[in-house]
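A quick write-up on the structure given underneath.
Left out: one protein chain. Kept in place: all the others.
Each chain gets a letter, A and B, in the order it is written, and its residues are counted from 1.
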Amino acid sequence: MSGSDILVLAEVHRGTLADITFELLAAARGLVGGSGGEVVALVLSENGAAFAPALGAADRILLVDHSALANYAPEPFLAALAEVVTARSPRAVLIGATSIGWDLAPLLAARLDAPLALGCKAISAEDSALAVTASFCGGKMVAELRIDRAPAVLMVLPGSFRAAEAAGKAQVEPCTLSASLEPAAIRFEEFLLPEAGDVDITQQDILVAVGRGIQQKENIELAEQLAQVLGGAVCASRPVVDQGWLPTTRQVGKSGMTVRPKLYLAFGISGAPEHQEGMKNSELIVAVNTDPRAPIFDIAHYGAQVDALELLPALVEAIGARKG
Amino acid sequence: MEPARPILWNVPHVSEILLYVLIPLVLVAFVAGTVWRIRKWFLGRAEPEAVSPGRLIVEALAPRRWGALAKTILFQSRLASDPFSIVMHQTIFWGMVVLFVGTALATIDQDVANLFFDSQVLRGAFYRWFELAMDLFGVVLLVGLAMAAYRRYIVRPARLVPTRSGISLLDSFPLLGTLALIAVTGFLIEGLRLAEGLQLGKQVSAATASAETLREHFRHLGPERQQAALARLARGEPVFPAGPWAPVGYGLARLLEPLPLGAVRGLHQAAWWVHALAAFALIVAVPFTKAFHLLASPANLLFRQDTPPGRLEVVAESGVDTVRDLTWRQLLQVEACTWCGKCREVCPAYQSGSPLAPCGVVQAVDAQLLRTPVRNGSAPSLHGTHIRPEELWSCSACGACDEICPVRIEHPRLIADLRRRLVDRGEVEEGLQDALVNLQRYGNSFGQSARKRPDWAKPLGFPLKDARKEEVEYLWFVGDYASYDVRAQEVTRIVARLLHAAGVDFGILFEKEQNAGNDVRRAGEEGLFSLLREKNLKELAAARFHKLLTTDPHTYNTLKNEYSLDGSGAFGPLGGNGHRARQPVLHYTELLDELLRRGALRARRPLDLAATYHDPCYLGRFNGVYEPPRRVLRTVGVALVEMPRHGPHSFCCGAGGGRIWMKDVPAPTERPAESRVREALALGVECLVVACPKDLAMFQDAVKTVGAEKRLRVADLAELVFEATRVPPEPSTLVEISHDRTG
Partner (left out) sequence: MNIGVVLRQVPDLIEPLEVDASGTALDLSAATFVVNETDDHALEQALLLKESGGGTVTVVALDFGEVDNTLYTAAAKGADRILKLAWDESQSPTPHRAAAALAEALRTLAPDLVLVGVQAHDELDGALAPLLAARLGWPYVGVIRGVKQAAEGGSVVVCKEFPGAVMARLVVRLPAVLGILGAEQPPRYVPVSRIRAAMKSTRFEEAAHAAGTGPAGIAVTHMAPPPAGARAEMIAGSDTEVAQRIVEILAQKGLLK
């Protein structure tokens, strides 16, 4: 372990590793490069050994096993994280911009008086310093930061790095800490789960949205098929819900839900401002509409001027072919 | 011997005394009840107009007011919609009028002429006609009542079911039944009396005189007239010579004649009492039942306010919580409601399944008014379960209720008053809150930068004059929707091109224009409206212009009726004479009409298009601009087909009163704009023409929702003018440049 290691906080949420962990591992791998440092994954959990096989993208896995880490509360997590970082003095600590990360990254930086960068989208090593590209002001401004003091605490935006695949087998190293990990002022009580009902479109990563261009209720099925192969759900603009073709729980827009999926595929939606309001912050928007002047193309990243009803089955087929 | 009305025939002395004891009691109850109700009107606030009560009464007595009232009452001119309803209202009304006049004549005949002058009014030929008229109109009344009963109890149209209970003390008092009872017992009394007359006549002619009985019957006549009557009978003349002139009564008499004399007389006395008591009950019921509208409705018509319909009167900025926050005129209005339900039939909110019925709000206020004591009344709140926020937020302030109301209740004002209290408490509908926050922050509801307001003009290819810097003939107040809405911008540019082509000298305020506030005010945010008006007036006062031009009818309305508080339509700096120069406000359809008429624009390629025109509420109903847009359309070659709901009865697209900012109320039936599109589709026209940027957005959406994009084009009037006036062959020359500049 040396000062050129990159420490990744593996995030465990309700018994599973969060996706961001693998994105952070990929970012860390890019940083260590040929420096001779290691990608070190830190698992703060109870019985964290179970996660080790999934963390093959790391070189080393540090396990802090403690009953106080069974569920998240800031104090024991921060105490454990700070002690490990102090002991190991890595070059950088990568933490995801998640519910937990928004607590731990700034708190860690404050406790260690370490430099902190929020909103990291790209990170690279430049001899003695780290160059960080950070997005802020709601994505309307991008800053290049230079950090030349270790450890740097970097809070990484989800979706900035392609998730790393488990390459091999990392070395697992259990840690014992001197700090007390018992929660003091903040105590976890329980998780409150959303009530089961229709699909919650606000929680989907992939949405296949249909508009008036879908023409008939029967054609919703085409969109359902695509959603199925993509692992997403179908949602709609107002006219479709008005017709009673889909329940109001699937409506996107001013009078419906506001969604922010990773992928929003819009079929036959012209993109009235009321609809845009509910989906314009999607990470990737692909719009299909026969009208080249449809306002949806103003906010989409990719567009195609073809008939949605023809394209839907073609897409299902193309994805099927690719998956083999 | 001439016939005369019998006086208290077959009425025993004790009944007679009782009758004259009851009459004053009934009158006292009626007057006391009426005074009690009227005092409640004055629980409210004063009206904003500084008019003395004396002046108000003088105005109410003006012949013009009475003329209008008479027209409304005599011809029930505001009620009639379908033939059934016309016949029903007219028969009941005229039946009651004639019978009331007849009863009044009978009172004069009995208690004045006979009592004091030993003479009668109802005698001879006049009495015959009187008998005939009373019978005929008794039948007329019964026919009307039967129709009413048929409708209320068999057809049962929903609009007649009141939406609230507890509106009067005796909600369930059977008014129709009592009226029918009075009419039927009236015929019975007459029939039994004539039947007795027939029997007596035979006895008399058989010379077995029942002189005592006859003397008893004629006891109210003076000695000479009594002798004459008895002598006439002794000669074998009929007891009631005018009997056959009362065909119904006479027919009944023929039927009842076989009964024993004692039974006839007994039944007659019973029917007489039922008749009298029913009539008394009806009179006493007036102040305590919905029949009170018989007094309140005419009073309301007489004390109506004559301000422009487009100006919303605002008394309390913080709105209305209890009936005491309303004005006396508003309280009089709620009392005038006849529960006819016409307002909800034309209400776009009610028709689309929203929880609002305008009469429901009126009736809810009326019910709370009843619960508010006249003395030191601490009034219960109108809000909460009584009038729910969802009801109030459903209103699109289209004014159709106000327009149709037979007794001229101003529902939109009431709703705006109630909304203001919700806003004051911070209880604002979600979508509306977003819009209001944006308007506070940016001066537009779109939440866009003020700097982007003139961006629509960028693709024009010619610069627009800055009305802040140079003098213009027309200052174009473009409005939020026309400036920021992507689809409306297209039309805004077309209007600009048309004005440019016609050589009109115009300019805009660029980023200094702010939302004019028409819908902000109607949504209930009076403070924000005042702020927006202050800011706009400051800009207008600094600019040099001669006329104000608007795109949005909502903007048009508030600029015209609510910006210049003196009603002069003047915005400029004060002149030396202390007055502002008058600067008229025009809608762009009015200006296009003028340009086409004077030849500044020429329809080179008439359109040959069948279209229908949607009257925007705030252009038509509130400001009476119906003809200019139609003239424009005809000039450019449009064959205009009217929708059933047009002119003052146009059906709102559902966007007004701030509704365009609010989320949809889950609607079990179709939205107003969809209903409107279907109405246009039924005409078989190719195009639905609009003259409001909000209409464009609403109807373009609705056309998609009903799946009629291919069958019906939604076009702004300016688009059609543009198509008809541009030079045909060269697509690069966008508009014909007219050289006969007159601007």
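In the analysis below, a contact is a pair of C-beta atoms (placed from the backbone, for glycine too) under 8 Å apart; a residue touches a chain by one contact, two chains touch by 3 or more.
Predicted model only: the values in this text are computed from it and were never measured.
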Sole contact to the chain not displayed, among A:L94, A:A109, A:L157 or A:A227: A:A109
Residue of B:L528, B:L601, B:L619 or B:C652 touching the missing chain in the full complex: B:L528
Given A:D148, A:E182 or A:D198, the one touching the chain that is not displayed: A:D148
Touch with the omitted chain, as defined above, among B:L436, B:L596 or B:V706: B:L436
Absent-chain interface as seen on chain A, which is shown: 13-14, 18, 71-75, 98-99, 102-103, 106-107, 109-111, 113-119, 131, 134-149, 152, 162-163, 184-194, 200, 202-203, 205-206, 230-231, 262-263, 284-288, 297-307, 310-311, 314-315, 317-319, 322-323
Absent chain, residues of chain B that touch it: 317-318, 423-424, 426, 428, 430, 433, 436-437, 440-442, 447-449, 451, 525-528, 530-531
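As a convention for this text, only the chains that are shown with their structure count from here on.
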Chain B partner contacts - residues on chain A that touch it in the complex: 212, 238-239, 242-243, 248, 254-255, 270, 272-273, 295
Interface residues, chain B side, partner chain A - complex: 431, 446, 485-486, 663-664, 666, 701, 704-705, 707, 709
